[in-house]
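Heads up, the thing below is written out as structure tokens.
With one protein chain removed, the remaining protein chains of the complex are shown where they sit.
Each chain carries a letter (A and B) given by its place in the written order, and its residues are counted from 1.
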Amino acid sequence: MSKSTGYAGQILEINLNEKIAERKDLNKEFCMKYLGGIGFNARIIYDGVPVGIDPLSEANILAFSAGTMVGATFPTASRTEVSAKSPLTGRFGTANSGMFFGTQLKNAGFDSLIIKGRADNTMYLLIEDGEVSYLDAAGLWGKDSWETIDILKKKYSGCEVAAIGPAGENLVRFASIENGYYDAWSRTGMGAVMGSKNLKAIVVRGTLGIRPHNVEKFLDVSWKARKLIESSPFFVPFKSYGSMNAAMPYGKFNALNANNFSQGCLPDWKEDFARSKVEEITNGHIACQSCIIACAHWVEIKEGKYKGLRMKGMEVTPIASFGSGCGMSLEASVKASEMHQKYGMDMVSSSGVVGMAIELFNRGIIKTEDIGYEVAFGDDDAILRLMDDIAYRKGLGNILAEGTLRSAQHFEDGAASAMHVKGLEIPMIDPRGRTSTWSLGILTNIRGGDHLRCRNPIENLRYNENKYNFQKERFGFDRPMYDALDMPEDLKPKAIDLENDTTDIAVMSRWSEDLINLFNSLGICIRPPVEHKIGPTVLAEAYTAFTGIQITPEQLMQSAERIWNLMKLFNLREGEKPEDSKFPQRFYKIEVGGKKLDEVQMQEVLRQYYLERGWDSDTGIPTEEKLRELGLDTMQS
Amino acid sequence: MNKQIMIDAAKCTGCGLCQVLCSLSKSHQFNPSLARIKIWREETRGVFIPLTCQQCVNPPCVNACLMNVISKDPITGVTVRKTENCIGCRACQIACPFEACSYDHLLNVVVNCDQCGGNPACVNICPFGALQYLPVNEALNTCRDAEAVRRANL
Partner (left out) sequence: MRNIVIAGNGAAGNSAAEAIRRHNQEVKIVMVAKENLSAYSACALPDYLSGWVGREQLFIKQEADYARQSIETLWGRTINKIDTQQQCLVTDWEEVKYDQLILATGSRAIIPPVPGSDLVGNFVVKTLNDIEVIIQHQPQQVLVIGSGNIGIEVAEALHGIGCQVTVVELMDHIFPRLFDPEPASLIEKMLTEHGIRVFTGEKLLAISGKGIVQEAATDQRTIRCNTVIWAVGVKQNIEYAKAAGIKIGDMGGIQVNNRMRTNIENIYACGDCVESWDRLTGSKTLSLLWPNAKRQGEIAALNCLGNDIEYDGAISMVVEDIFGVTAVSMGMTSNDLGEGDIDILEEQGLNQFRRVLLRNDQIMGMQAVGVTSGLGAVMALMKNRTTLSEFRHIISDPDLRRKVPWYWPAARLLDDFTNCRQGE
């Protein structure tokens, strides 16, 4: 491809055993079909990971792909996807993170890094302006991720670092790869895969530049996108409070993971808990590359035991994971976030597995002597200690480090307390409290129980009505909101029924999954103001201007759908069964806030979703016809 | 009246849009390493500081230059360079107290912000008001006002 394509133009394939690197040029067809980011990863992992391998063996592949438009002026384009076969779920493992890693990776000359094999001795990689160095990590191994990043950032000024901490080294199945100090590719255990490869860190730095195809047009679209995002009603709240916006309503709806999904909401989770706290303990906003929202905050704990603790934080997921899921205090939740960042461990999975352990302790199944100390929801010190044990696989921590699905098998009736879908711990939202596009997404997500790959672009957090047989959520906005949605005109009325003021969950789930997949391919952020206003029309314009590859909005969405289907094929090839798409039994059996899920109705919503996807309505397997349409019919599932 | 790019680091979120657009305007590519505005990242302190030429009245870079490349434009007050004479020795870069000289590794010369001839791209794109383009006096006043308001609030 020519130089002015927006793409860096090359994929770097590194074999750690041999210490050799191969550079592959991108071609236009591959780019059109898989776009970048998660799309490239889907194809790389599908093609490269043999069926049935142990994810922690050297046969697994770790792929880093920067989103296509990362490192330029398109608002929020900053994100990089990391994928491998997940050691936690045995499925397509993947995680997405922003900040500046992608910018540096592209400036170093590569859209993707593929890491194969296993280093003989601990190693870190330096990727700089098209060159790779294989460096001895003996001095870094054993250090936490912050210490590692400190050393590497000092040594290679202006670099970005992806590093694992002790959890990754110790092959904790939900270890994360830390993206700089405060961000991470966190879910599905990518850090354990990196650890299994004896790879401590990847340092990227580059000066090669990114050349858009049509500069003026691209700047125009970037500006247009910015104006669109700024005009979203979600813009100001997200600018001010970031993701903490969701904390208050989800508490109000009893739709939080309180004490391992036993309560809906904790008594002291005040209605205004979250947002007022943001103002109290934070100052300053922090942005990822090219972000106009800057949803992240700088936190300073001003009093109490953790006085003086300073870090980027106050994201809803960690706060709810620790604060609600384990009942920790806000300050201790921040402390726990810090610890997880240093150890390189996924906060959602860790809090999930700890929540399970405490519940089992309360049920008398885990005993004090099993742990060595007592644990309880809200016991900050004990919980932090247990998390430390997990990262270092000490005592019971060694079992819990296997994740809820595996560790539950060690305990009598452990499965009843294991709150996961397909082996991945469920994050902060409880579908019993609020059934929505967002909560169905936990069931249909390629990576398992996770809330970040499906979200209604115009979710209305003011309303929570369960009168629709789990099939619809209330739309609750006026007509201009509907009109502003960048969605095909024939799909829109199917997704949103203006007359009855409802959103169809199955239709909207499928749409938003594809849309988010598109975002994750191009490197755009999925924060509500962006997801609300940015859609295939703007992105097709931007992609064409940036890369010079003519593409229509329909083609973009089809690529997103192709990527989703390919990942589904990967999961099926690894043995995914239709019955895996199920919430924990508790959600169907035990009420929270007077509500529970109806298994039959949920199955019906799922069936509608499968039909919407063009999959077999009973098994959720993509049909021949669908695969042919997507050009995936030669792939084996 | 001469204008100046005024920096309010407290408002900077570190998004880097100024850098990518600057490098695009000056070197036709998105490439932070070529930008004439830098963001000094104190990540572990949550502090981001945009650094660019402050158009000093008596610039240390002018004095440090071994090739007499740098001078003050008598009309606009902008610190300008005859880059064709620059030998890339970087003495100006070291001398600058504001870390505001950038090495252009495509041309092997050192460059500084020229305010885009009066319409600075970085200021236009900054989403957070951390960069403003103001007449010199007003810039100083704004600086003082902001300080006064903030102190009054304490």
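In this section, a contact is a pair of C-beta atoms (placed from the backbone, for glycine too) under 8 Å apart; a residue touches a chain by one contact, two chains touch by 3 or more.
Here the structure is a predicted model, which means the values were calculated and not measured.
Across B:L17, B:L51, B:V78 or B:C122, the residue that sits in touch with the chain not pictured is B:L51. One chain is missing from the display, and on subunit B it is touched by residues 7, 9-10, 40, 42, 47, 49-51, 60, 63-64, 66-68, 85, 87, 89-91, 93-99, 143, 147, 150-151.
Just so we're on the same page, only the chains that are shown with their structure count from here on.
Contact residues on subunit A toward subunit B in their complex (touch as defined above): 71-73, 100, 103, 107, 146, 158, 180-182, 206-212, 215, 219, 226, 283-292, 294, 298, 310-312. Interface of subunit B with subunit A (complex): residues 10, 13-17, 20-21, 23-24, 27-34, 43-48, 105, 125, 127-128.
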